[in-house]
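Every protein chain but one is kept in place in this view of the complex.
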């Protein structure tokens, strides 16, 4: 039985539905590394620190695995892979909940620079980010938490060859530890441009925010006449920003399905182990069927996240719409899966000592980061011109 | 554990949460009558006729039980009860799926007349309706199926002491058999007034529509310079119409929970009887829990429908908002309960010979009649000034 | 037998078609040519109307048929299933008697498995086959039989041993539908269609040579059948034919297709018609309602995800990798999509959703969606059964405790 008679998205022939052998091998190696370096105890240790990551692990992840530049072209010091490989990395990071400035620096900032900077700026900025030597991040939303670029108010005023930034950004991932900030700001009260500024520049004040999800730090950053460099040739960086946000949505969706899959596995193994009323709770149909529903949910979300990465990789014209699908579906699935995983664990699942809440909180923070599911569904409809 | 810390609706002290002994006795008598007169075989026989009801049963229901005038004051020939008793009648009718022009004549038309007519008109029109001798109905929506009175376009033009109606009404319950039509029309292109017109008047053309739910007939009625009488003293009948629609929503909500309860009972008894894999299917947790969820769903919808009737009966200022809650909740519950009842019956539940589809189709037609759940939820928010 | 190359096959079939294909033949005459030559079922053995080609070469033959617009054998249908089962389990007598007329489509077949008392629990069948010393005598009732009123033959699962455990007392027969003891009645559904039949057996007769496999091995044969059913269902893509479509044979084929497809004409509505959602929203203006937009987006995402999941499963398979969990959830996902469609179509259509028939939106199609969707979560294994399968086979959770062991006679049943 066909599930959809005529899919609206014409599934392009050039899109792959399976990972290659090499990609699977890459995933396996990465998973082994992360199981070794980021067991839950280590996650708990790092999430309690202000810095929020282990520089030694970051170094190995950069030097041995070249992860921060996985999707950065080789001429800028990267590994020259694309969105599919980035998706694999994010999925595995989501699974292991590694505490590291990967999403901020490699996904958000590097993508923004690749999308918006001049050739010279790319040559200048990307190699250090790709090598993991420079930690960068991207500042988009402001105090209202609105992800629509039209809501950006932070001002960039031309001053000589540079710009002065004035205003406040919030929800900046790893904003407290990044060395380099890429900031979306309104130039001349009109266009939205991307600007680069060292985090220690004069007029930049950073404050770590208390996130519900301590495995991913966020900061508020105030700019007072802070001197920044325009990225790209033009003050109109809206397309670059928008593309960056879509890529980040695809990456985050893959991270989320990685986390959801991990939760599902933990729920299944608990259900097989836990005995109540003389039998494994996984033998009760209520639990069996709940787990089956969770599996369906997670697999469907995975398909969307994978397709989005494949479509983005080949620049399928539909990919920005599919990015919306992927972010919305993965958010809903991750939150549901986390809630049900707690439910299956019962009281134990609600304790601090049980690891489930680490993923639950990541699910909640990811649900709203880059925009809630509703926001992305509405954006999907707009992109489809419904 | 309290389920809601501070309910938004201040539950008025004067609202009863239980039926009185007399009301319960009335219900019992009514149920016995309906089980006798409206078994599924009889429903099937009548739904296949164009007339759609059995005049003999209607006569007994009118003469012996005085149902058509249950909520009509005694001075107009009614029994002088109120919305609570009307709710009981509707709940039992929904349970038995009696094919009869009750909702059209007693609920819609009689209420419209009580709300909108002059004293003289009430004395003139109500006694025959209350006695079941006159069949009336109310025509509100037009071809677009919009239940917002502001969407009414049918024109009423003053002509001597009367008005000429011009336009088309649709979704008129029992419009093909009613003798008297109450029509909501736009007078002088401005106010919405209520008009009464005999169904056989010149310029009135009625056409039976094919409804998915053959147990409740609907018609399209075309008016071409059809001469009608204004109800009430003024051309502004909007409040009367709005009040009528709210009362109808409360009544229909009670009918729906009656149907949902009946479906639940049939699903439970099938689950206890049907054996697969050597055990009653009701011993499988998947079925047990589904039925438990259905029970919760139905009981919650009942509470809302009952409260709405009680609140309307005492003219609690909140009642129109609660009418929205009741209609939306009952619609969702009825449709869900019907779908799950089919599911529990398996293939047999999908056959024509199984009775479930009779209620399923009533659920679907009731879901959209008077406006979909979304419409009522939005109206609730407006009435609460959120 | 030496391996034949793809190129050789292509050359051979092309040559044969050049010589034999004629759109002005009767369908029957052409299918007889197919049976004689083996090109209708190239993967079947040479001695049984095939050419003994490996399965992967079927595609080549089909491409060449399509290239000239040539008609093949009936692709779907119970006949095809019966043939697969007979090739695996049948006697030479049975192959001789039935296979050719399946290829030529002279005989229509039906499947007599489900019963009123055994739906989800197929192995609980209670239709009985008793040997009277000469023939098997059949009594009982089957249900959900497609095309029983057209069928000449039925594949029948019947109980032959009431003291054996449930799965070990069934046998598999081929039953002549056109005999006095067989009464076929249409079964009307809640959506008004009657795509299925009920079949009543009153001392119907099956000769012993129509027993397939051995007595009491019927469940194994039925399982084979169901496996083929899934395999054939997955095997849907077929190269579209090129060239003009004129000639007597095309006329006859259109009539044949119409008859075969008749019971399935409401299946697109049963699936919920997700393809209509956006079109309908634009048509009614519901596309401007932010609430409906959310629902549409949610549903379209679900439908796409289901589609992509199916493709993911096929892609893994085609790479020779074991299929992951994504291969087991299609039915459940389809059921979610269908239910979602019914909901969203109602929201989009509003009050007009209560209409049916010619006056109603899309000439009754919307109404048909609403009253057909409930079948999706039931037919071919309920959602509950699907969840059990996923939980036990994919997730490895413990099986249900069994209450249907021991002699069938003693097992509780309706």
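By letter and in written order, the chains are A, B and C; residue numbering begins at 1 in each of them.
As a convention for this text, a residue touches a chain if its C-beta (ideal position, glycine included) is under 8 Å from a C-beta of that chain, and two chains touch if they have at least 3 such contacts.
A quick note: this is a predicted structure, and the numbers were derived from the prediction, not measured.
Novice: Checking the contacts here: which visible chains does the omitted one touch?
Specialist: For the complete complex, the undisplayed chain touches A, B, C.
Novice: Out of A:29, A:48, A:159 or A:212, point to the residue that touches the absent chain in the complete complex.
Specialist: A:212
Novice: For the chain that's not shown, point to the residue among B:34, B:99, B:156 or B:325 touching it.
Specialist: That would be B:325, which touches the missing chain.
Novice: Which residue, A:26, A:163, A:360 or A:384, contacts the hidden chain when the whole complex is considered?
Specialist: Within the whole complex, the residue contacting the unshown chain is A:360.
Novice: I need the residue numbers on chain B that touch the omitted chain, in ascending order.
Specialist: Residues 1-9, 11, 16-18, 268, 271-272, 279-280, 282-283, 285, 287-289, 291-293, 295-296, 299-304, 306-307, 322, 324-325, 328-329, 374, 377-378, 380-381, 384, 386 of chain B touch the chain that is not shown.
Novice: List the chain C residues touching the unshown chain?
Specialist: 289-291, 294, 401, 403
Novice: Touching the absent chain: which residues on chain A qualify?
Specialist: Touching the missing chain: residues 141, 145-147, 171, 209-213, 218, 273-279, 284, 286-287, 339, 342-343, 346-354, 356-357, 360-361, 364-365, 367-369, 371-372, 374.
In this text, only the chains that are shown with their structure count from here on.
Novice: Could you tell me between which two chains the number of C-beta pairs in contact is largest?
Specialist: Of all chain pairs, the one joined by the most C-beta contacts is A-C.
Novice: Need the most distant chain from chain B, centre defined as the mean of C-alpha atoms.
Specialist: Farthest by centroid: A.
Novice: Taking the mean of the C-alpha atoms as each chain's centre, how many Å separate chain A from chain C?
Specialist: 44
Novice: Using the average of all C-alpha atoms in each chain as its centre, how far is it in Å between chain A and chain B?
Specialist: Those two chain centres are 51 Å apart.
Novice: At least two partner chains per residue is the criterion; list those residues in chain B.
Specialist: In chain B, residues 284, 286 touch at least two other chains, as defined above.
Novice: Counting only residues that touch at least 2 other chains, which ones in chain C make the list?
Specialist: Those would be 384, 387-388, 400.
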